[in-house]
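The excerpt is restricted to a subset of chains, each kept in its original location.
In order of appearance the chains are A and B, and numbering begins at 1 in each one.
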Amino acid sequence: MKGFAMLDFGKVGWIEKDRPVPGPYDAIVRPLAVAPCTSDVHTVYEAAFPKEMVEFPRIIGHEAVGEVVEVGDKVEDFKYGDKVVVPAITPEWRTREVQLGIHQHSGGLLAGWKFSNPLRDGGKDGVFAEYFHVNDADMNLAHLPDDIKLESAVMAADMMTTGFHGAELADIQIGETVVVIGIGPVGLMSVAGAKLQGAGRIIAVGGRRKITYDLAREYGASDIVDYTKGPIETQVLELTGGKKVDKVIIAGGGPDIIYEAVKIVRPGGIVANVHYFGSGADAYIKNELKHRDVLYLGRVEWGAGMSHIRIVGGLCPGGRVRMERLLSIIRYKRVDPSKLVTHRFRGLERVEDAFYLMREKPLKLVKPVVFME
Amino acid sequence: MKGFAMLDFGKVGWIEKDRPVPGPYDAIVRPLAVAPCTSDVHTVYEAAFPKEMVEFPRIIGHEAVGEVVEVGDKVEDFKYGDKVVVPAITPEWRTREVQLGIHQHSGGLLAGWKFSNPLRDGGKDGVFAEYFHVNDADMNLAHLPDDIKLESAVMAADMMTTGFHGAELADIQIGETVVVIGIGPVGLMSVAGAKLQGAGRIIAVGGRRKITYDLAREYGASDIVDYTKGPIETQVLELTGGKKVDKVIIAGGGPDIIYEAVKIVRPGGIVANVHYFGSGADAYIKNELKHRDVLYLGRVEWGAGMSHIRIVGGLCPGGRVRMERLLSIIRYKRVDPSKLVTHRFRGLERVEDAFYLMREKPLKLVKPVVFME
């Protein structure tokens, strides 16, 4: 079968591979719609992990809805022909991390993430292929209801669960003021998630792509800050009359973005991160005389360690129940994620175009989707 | 009246001042026993806050038990002659921060801390004086039971509440493995607090002062790591057979200690800080071409932002109910804080000796207490 793969850091292309074979609890799925994710771009072009840990070639892509074409003999709830939503995170559920309540890290740090995860240990081929393999189908797939369209459902796999997780990590209370930094598709879903969890005022921080401003407003932003126009802190505090905000969700930004977030959040507030930091600050720590790859926050702004400002960040939840709940959000019209989709392609081979589009990020792009036919 | 004050950064001495006058809800207290705190030393010698924000001279000290000598006419539960425990944190309870559930920051960042807080706005004279002023006595004082000795009670004011708060912020679950970094008096109370909240294995990280090793064991440490013997990470992972721990409590360390803590905690774990960072890393952030006063963590170790490792830190809880609950802990023999007291002085004038002792930290010192007669 054909798949679109990372051939080396900085290099992608089509490869031929054998169609995967299911274990007793697994399913083989043929994609109906897939979407490229910025994290695929990070993986290929930023080389977030050292080369010796990475497997080449690796088929990329982790956002898909599809059709089951084969199941293992222990699979009970899915059969040939079923239409399914496939979460980006498909953990093994028989691990001690699951008993600890962190299925995202089932088997190790981030190891619940399998599709297109570049690591030799833990990762596997992604969904940009004629077929892909889903471990533990009964626990990781969700049936696609007839009344939910493909392009909405494919947004549940990663964009909704990640964006909403920002709001969950921020533990939003009714009527709080929330800043969302970064309004690409994940950040837009964090705006929607903040609204969905009860935020009052929502200030969205965006940049060059004005199309995201309108969408942010549609999804619930009450104010927009353009970070290209000046420091975030200055602009946010001007909007609030100098009052710090209750919570900040980070869905984009450079290595200094936690530093910036801490400056605008009140004591007892939360900085919740769902951004994948492809690179950190190259910080020269003088008293240690060494360089390090770090993220950082201001000592005084963080109350010299005593501000009760919490810094949290986490990979999105996956698995079947999560997907079913997100499908419920779509079905009952709480949030319509299909508004994210600005570009549509037809045919597996167009994955390549969609991927490059995601890399280039033209002004009119939010999220492309590739339908298989 | 006489008081021992910070005269300038780096300079302390005795001053004469008028005895304070109570407002209608306040009390004036004569100390029976006081204790100097490392944070007093930080305040004076590290100049944690810029000079223009600070008031000189300011009487220092924030750990005291005493006797009420005068009350305002609205005070209901305390009267002349009552023996009282005075928390280091004495908030105003009529503020919006109290409605937000963060009394420590009542009125602003750290503003629930009043005694010997050096800031012109928010701080006030401390307890190293013949008399001191307590705002909102009914809400901030606790009666000292007859069966609790002075040196135990004075440890509740700051050492117990701060050390225990480390365990609270770490949200310890029954049987978890916890590392406590720093085993001065606060860290020792974090060890006791971790045990008190249900930790299984407790690994205490200490340094030069071997006396603290014995105390750490008495308070519940199952293992001791000497950070002068090698990297904390190496030593902890050797003890655990390579397994990361559930929680880390920071009660001491330099600006790189959060970086070190993140390296040894598992996904979904917590790094809980109760250390007052008198100074941060002088980090030269290359992509920004500037120096900053920061705390930092490793990008990769933090899962590129997605590890679910939470970083929290906060000023200790204060107020009456907190003190009453800590007195209950002492009375019912859950923890005996008087073991911390290694040096005893008599007479207000000996505060000076106790303070210098705290600054020098000789090998046999854990905590000095000064009794008034």
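Brief remarks follow.
The criterion applied here is as follows: contacts are C-beta pairs under 8 Å (C-beta built on N, C-alpha and C of every residue); 3 or more make two chains touch, one makes a residue touch a chain.
These numbers come from a predicted model, not from an experiment.
Each protein chain is a copy of one sequence, and the assembly as a whole in this entry counts 4 such copies (shown in place: 2).
In this section, only the chains that are shown with their structure count from here on.
Here the CA centre of chain A is 39 Å from the CA centre of chain B. Of all the residues in chain B, the ones that touch chain A in their complex are 48, 97, 100-102, 104-105, 108-110, 250, 254-256, 259, 266-268, 273-288, 292-300, 302-315.
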